[in-house]
Every structure is written in structure tokens, then in C-alpha cells.
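In this view, the complex is presented without one of its protein chains, the others remaining in place.
Right, subunit A next:
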Amino acid sequence: MNAAAAEIKRAVADAHRREWAFVLAATARVAGDIELAEECVQDAYLRALDTWARDGVPGNPGAWLTTTARRLALDAHRRDRTLRSKLPLLVEPDAAPDAEDVEADVVPDDRLRLVFTCCHPALAREAQVALTLRLVCGVSTGDIAQAFLVSEPTMAARVTRAKKKISAARIAYRVPEAHELPDRLDAVLTVVHLLYTTGHTAPTGRDLVRVDLVERALDLARMLHSLMPDEREVRGLLALLLLADARRATRIAPDGRLLLLAEQDRSRWDRAAIDEGVGLVFDALRGGRPGRFALQAAIAALHAEAPSYAETDWRQVVGLYDELLRVWPSPVVALNRTAAVAMVDGPAAALVEVEALERDGRLAGYRYLTATKADLLRRLGRNKEAIAAYRAALELADNATERAFLAGRITELSAG
């Protein structure tokens, strides 16, 4: 391939990454059908390879792709009237545009409609995640399947089922009204956060594809923040992801060993990401009761800014966890809180809370509950019980790095 062709290919790939959501969202409105819109957008990207090679990369690649995809959708309708879906995508409140609108210079930004449609609560969480990756991020079904460790046909069926439900149940292609927004937005943020955590701590297997999930989650959080700059929870989510990701390079030792927060080399944390995250946290906390993402981001900010693990403001961390439990009474939050309690009131006090969570039963089989208990027992010098707990945690862990960490602890304690 010559240099010019390589450059065109790069320009198209770049436009795919940056403009896919915009192009698809705008095309869906004209196509009146998500499936048709997807085909037209894919076709537009293919055509870009030839046309741009011949005529040069247009000044505004996104606009070129949108116009091309929308024309293709319109042509498809003209060619075959019956192609017009029996169950058209419901674009409200404004009616689907006609041919003249397609040629118009200003294309409405429909990305929020697309995101809220993909994350509609009538769709199962795993379908929301898959649809968001496919339709908003433009990730291929094969890559999504790989990232979530299911076969490609399984993932394809999941995506198809979800798209069918959108049209058959008439899930409207719109941004929720103000009174619905908090709940609906929470679903969107949950999906993005889930993408991030799946990439951040790969549940099983190698982590090659997972870095991509982390990047996609960050891209999505940035996109949402640019589209909804006043939503404090969106700010909170972006801050949380930036602050967590600032530590990415220091989570694994050169020998592949998992490094805990206490052991990480803080000088290698990404300062630019931390500064950006901390700035967003301040805004997210201001003006009314903060939500769960803002509070998690605030906790992450305290860690990010502490000179060392010991010198972290643990009292404030516990206080933020208390606040977080009030807005989000989840046993996982209660478990994370115990780590901070151990630093303020000692491991014995934390163990009491961990054992209460064990009795509660909702976290049965959750590997971090057992691992936390093991760690507290170890710090209390109750080695025999600690080894038993580490063994139980090892049974539950699939990730190779995590398994090595737990096995290492068992060896240490058995020797000592």
C-alpha cells in the first residue's frame, strides 16, 4: 500500500472512531429503522475509502459521511417502498424529515436519542451494553463478543433481539423528558461504568481487548459530558473514570503481579488525568446532594491526591462512603467502605462489618468479599483463618493476575 492510500485508510478509521455515533444517529432518523441505518452508515464508510482517495479527504468528514449515509437510506426507500419498515423507529416529537432535510447543511445532533434508546430500561442490561457498543461506538459484533467472552452468534442474536424489541415494542427514538431523566440517565451512566469496569478488571482471560473497552468507556463519558454539560452525575462519571484510569499503568507490576493501591508507584500516576478528574469532581459535588457517581469520584480524588496510602484522609473517605450508602445502598459499597474503616478504626472493627455482610448473604460468592476478609484476618495475625479465606477467594477468582496474587498470599502465610 502506498503512503497516500495508507493516509486515506487512517482518515476513514479516524472518522469511524470519532463520527460513527453522530452519523448513525442522524441516519436512523431518516432511515426510520436502525438496521437499515446501520447498513447505510457502513456503506458510507466503505464509499469514503474510494471517494476520498479520488477527491481527497473532505474538510468535514463527519458531514460527508452523514450526507452520504442519509442519501443511501433515502435511496433505499425510493427503490423499494415495501422496505419502509412496518414498525418504523418512532422519532418524536418532530416527524421524520423529508428529502430536502437530508440535503440540508445543518444536521441535528441525535446522539443523545441514540444513547437513550440503546439504554432503555425495557432492554436487559447486557443488551443495553451490547447495543451501546455496536450502535454508539460502532464496535463490530465480533469484537463485542470477544470482549464479553461469548460466541459471535450469541452476541449477534442478543443485538438483533434488542433491535427487534425497539421497533416491536415501540421504544421511541427520543431524549427522555425532564421528569424521567434522572432514572434514564442513571441507566446510561451504569452502562458506561460497566463497560469501564469490565475493561478495568477483566473477569477472566487475557486483557488485550479490554484496554479497548476502557477507551470506549472514556470516549462515551466524554461524549455525554459534551452533550449534557450541566448534568452533575455525567461530570461525576467522567471524573471517576479519569481518576481510576490515571492509575492504569501502576496496577500491574513488571512481573505481571497485581499491585494494590497501597503498593502502587504514585509518581507514575497520570497527573493530567488526575487534575482533570479533580476539577470535574468539584463541579459535580456542588449544588445540591451529590449522586453516586460524583461521590465515588470524590473518593477516587482523595486517593489520587494523597501523598501515600497511609497519609490518605481515611476519615473523609469513610464519610464519603456513608454518604454514598445513603444514595446507593449497595452491599458492594458497604464492602468497599470496610477497607477505609480498617484504616480509621483498625482491622478488627472492619472485620466485624465484613462478617455482618457475610451474614447478609447478598454478596455470597463475591470474590472480593472473601478476599477482603482474608486480608483483614492476615493483618490481625489470624494466619490459619486467613489462609482458609484466601483459599476460598482463590476458588472464586478466574482472572490469572488475581489468582497469582491470592496464591502468593497463601504461600507467604504458610511460610510465616
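Descriptive notes on the structure:
To be clear about the criterion, a contact is a pair of C-beta atoms (placed from the backbone, for glycine too) under 8 Å apart; a residue touches a chain by one contact, two chains touch by 3 or more; residues count from 1.
Going forward, contacts and distances are computed from a predicted model.
Between the listed names "Phosphocarrier protein HPr", "Phenylacetate-CoA oxygenase subunit PaaI", "YCII-related domain-containing protein" or "Gluconate 2-dehydrogenase subunit 3 family protein", the UniProt record for the complex's undisplayed chain reads "YCII-related domain-containing protein". Residue-wise, the contact with the chain that is not shown comes from A:Glu180, picked out of A:Glu180, A:Glu263, A:Asp322 or A:Asp360. Of the options A:Arg10, A:Arg78, A:Arg125 or A:Arg170, the residue whose C-beta touches the omitted chain is A:Arg170.
One of A:Leu90, A:Ala306 or A:Val333 touches the chain omitted from the figure, and that residue is A:Leu90. Taking the complete complex into account, residues 86-87, 90, 92, 120, 122, 168-172, 176, 180 of subunit A touch the chain not shown.
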